[in-house]
Each structure stands twice: as structure tokens, then as C-alpha cells.
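Left out: one protein chain. Kept in place: all the others.
By letter and in written order, the chains are A and B; residue numbering begins at 1 in each of them.
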Amino acid sequence: MTTPSDPPTARSGPRAEHVVPARTLLATAAALLALTALTVAASRLDLGAVNAVVALAIACAKASIVALFFMHLLYERRFPRVILVASALFAALFVAFVVFDTTQYQPDLRAREAQAPPPAR
Amino acid sequence: MTAPALDRAVPAAPRPRFLAGHFEDLGAQTETAQLGIWLFLGSEILFFGGLFTAYGVYRANHLELFRYAHHFLDWRLGALNTVVLIGSSLSAAWSVRCAQLGQRRGLRATLLVTLLLAAAFMAVKYLEYSHKLHHGVGWGASCHPDAEILGELPAALRAVPVPARLGTFFAVYYLMTGLHGIHVLAGMGLYLWLLARARRGDFGPEYWAPVDTVALYWHLVDMIWIFLFPLFYLIG
Partner (left out) sequence: MIPAARAAEPAGAPAESYLAHGRGPRAWLLTLDHKRIGVMYLVVITLALLLGGVFALVLRLNLWRPGGGLVSNDTYNKLFTLHGAVMIFLFVIPGIPAALGNFVLPLQLGAKDVAFPRVNLLSFWLYAIGATLFVAVLAVGGVDTGWTLYPPYSLEDARGLGILLALAAVFVAGFSSILTGVNFIASIHRLRAPGMGWFDLPLFLWALYATGVIQIIATPVLGITAAMGFMDRLFHLGLFMPEYGGDPVLFQHFFWFYSHPAVYIMILPAMGIVSEVVSVFSRKPIFGYRYIAMSSIAIAVIGFFVWGHHMFVSGQSRWTNLVFSFLTLLVAIPSAIKTFNWLATMYKGAIDLRTPMVYVLSFFAIFGVGGLTGLFLGALATDVPLHDTYFVVAHFHFVMVGAVLTAFLAGLHYWWPKMTGRMYGEGMARLAAALVFVGFNVTFVPQFFAGVAGMPRRYATYAPAFLGWNRASTVGAFVLALGMGLALGGLLASLRSGRRAPANPWGAASLEWTTPSPPPHENFEATPRPTGPYDFTGLRRVSDEAGWIRVPAEAAP
């Protein structure tokens, strides 16, 4: 075992750990429950295509609240936030690109299926 | 040659029990553990992201199928499970707090609550799955809903013939909720482990990193469900 020949830098050494206040935790849970009620209520209304958008927007809000407070990202260094945002962005990129492409070639696919339907099992 | 002599002159403080050999102190170890779990959670987001893509593709190209099929799912059970998971996230976050503040009893209680709520989630899931499977609503080529479960659909849908691709919807449903369920089970295992260690008195204000990293994993599981719930149970 070695002792460092330099004084500890800011990276190592004890740091004051942030303890999330009890009130914050309870408020976060309350907000999540409220948003859950909201998303259920919104789904009861028939808004056509907007339903999906509203539902996803509320889900994103809930996820952000979980990330910021329960997962203490608000109090964290910058890099964990980068990880979360980057992963979400790459996932979104994948979803968006693939959905876009499949919707674009559906007409070709339907035309072909009409001519020669795939054998049913 | 004085450098080695100086090193030996400094008395070494006793090394904390759970401090690994390649870290200088527990603070560094904790921060590194947190970074590690965040990186792993990033990979989990992409892992589920593939399934969300499958959902997106099939929904975009077969909207009427999704509009029909989602009525097989009971939104009340879904909402109940959402509330259960939110509660379990609260207790998980609270358990970290208890560990950091040295509240041993609170730690054991919150860990137990998290575990029990996770179990409740799985119980509701079991109810949902068994009801469907009992009535022939399997996945893929095994999706043949019987008259009883079709009778539970809204009147407008009962008049319509069962879509040929219903099995694909349920393939995506069972895959996504099933993979999520596997993650819940894994989380339950982790919380059992934490409970055992908490009973032994391993955790305190000096050392609580495992409680935090498992809780971070658990919150991700909650986040995934936050998206699954509206996508399957709510939007028509």
C-alpha cells in the first residue's frame, strides 16, 4: 500500500455528501402522483393524435422529476447528466430514424403485399 | 533518498473496512461507483430503446391494431402499478437518506418497503398476465383470444373482427413489460442483498454507496415504467 507523495486533489479525499431533504423527496413523490392522475385524465379525452403527444410529454416530465430529485441529478456533477441526456438522445435518434424509414417504405410494401400476400400460418 | 524515509514516518490511519485497495478514500470510491452505475444505466436506456423502436414502428404502421389491442389492458391495474412503483422509488430514495444519516432502523424499514412494493408490482403483473394467458391472449402466433375475454372489450370493438396481427401487438407488449418485469425481479434480489447487509450493520454515514447505486438502478426501472404505462395502457 502506498501513501501519495502529493496532497490529495479535489477528486479524491472526503467531500460533503449531499443528503436530499425529506421534504424534497415527499414533494417529488406527490408531483409524480399528480402527474399520473393528469395523464390518466388526459387519456380519457379523445384528442386524436394529440393524445400520444400529451402522454409522452407528461411521461418525459415525470421521468425528469425522477432523474433530478430521486436520482439527485440536480445535485450531481455535470457528467452523469451528460450520460443520461446523451443516452436518451441516442435512443430517440434510433427510434426516430427507424420509424421514419419504415413509414416511408410502407407504400412499397403494401403494393407488394397486395400483389402477392405473404403465406398465412 | 529522503523520500522513502518520509513516507515511512507518516503513521497510517486504519483503512476503512469496505475501501478497495485501488482507491485513496471512500469519497473517491463512492463517486466512482456512482459514475459506474450511471454509465450502466445509459446502456440500459439503449437496451430498452430498441424495444421502444419496435413499438414505434409497429404503432406507426398499424395504428388501428394498437387502437384495438390496447383495450385488452386494464388501465386501472396499470395505474395501480404506477403508484406502487412511485412509492417504491420514494422508499428507495429515502433509504439512501437513512444510510447517509446513519438511521439504521429507518434504513432497514425503507429497504423492506421498497422490496415489498416491488413484490406488489410483480403480483399485479402476475394477475394481468395470467388473466390474458388463461384466455388465449398469448404472443405472436399464439394469440387466440377466446370469447370470454373478447366479451370484456367495449361494445364498439366487439363488433369488429379480431385483427390478424394481434399477435404482433402482444409480442411487443409481453417483451417490453416482461423485460421490465425481469428488471424488477433483479431489483428485488438486489434489495434482499442490501437488507442482509443492512442487518449486519455494513452501512452508515461513511459507507452507503451500494444503497445509492442500487437505488439509482431502481429509479431507472421506475422511469421505464413511466413510459410503458401510457404507451400501452392509455393512448388509443
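By definition in this document, contacts are C-beta pairs under 8 Å (C-beta built on N, C-alpha and C of every residue); 3 or more make two chains touch, one makes a residue touch a chain.
Every value quoted in this text rests on a predicted model; they were computed, and no experiment measured them.
Engineer: Consider the whole complex, including the chain that is not shown, and state which of B:A171, B:V184 or B:I226 touches that chain.
Structural biologist: Here the residue in touch with the unshown chain is B:A171.
Engineer: Determine which one of B:G36, B:G151 or B:P205 touches the chain that has been left out.
Structural biologist: Hidden-chain contact among the options goes to B:G36.
Engineer: Extract the touching residues of chain B with respect to the undisplayed chain.
Structural biologist: Answer for chain B: residues 1, 3-4, 7, 20-22, 28, 31-32, 35-36, 39-40, 42-44, 46-51, 53-54, 57, 139-142, 164-165, 167-168, 171-172, 175, 179 touch the chain left out.
Engineer: Touching the hidden chain in the full complex, which residues of chain A are there? Just list them.
Structural biologist: Counting over the whole complex, chain A touches the hidden chain at residues 1-2, 4-6, 8-9, 11, 79, 86-87, 90, 93-94, 97-98, 100-102, 104-105, 108-109, 118-121.
Following the convention adopted for this analysis, only the chains that are shown with their structure count from here on.
Engineer: For the complex, give me every residue of chain B touching chain A.
Structural biologist: 3, 7, 10, 12, 15, 21, 23-28, 30-31, 34-35, 38-39, 41-43, 45-46, 48-50, 52-53, 56-57, 60-61, 75, 79, 82-83, 86-87, 89-90, 92-94, 96-97, 100-101, 141, 164, 215-216, 219-220, 222-223, 226-227, 229-231, 234-236
Engineer: Which residues, counting only chain A, touch chain B once they are in their complex?
Structural biologist: Checking each residue of chain A against chain B gives 1-5, 8, 11-15, 17, 19-20, 22, 25-26, 28-29, 32-33, 36, 39-40, 43, 46, 51-52, 55-56, 58-59, 62-63, 66-67, 69-71, 76, 79-80, 83-84, 86-88, 90-92, 94-95, 98-99, 102-103, 106, 120-121.
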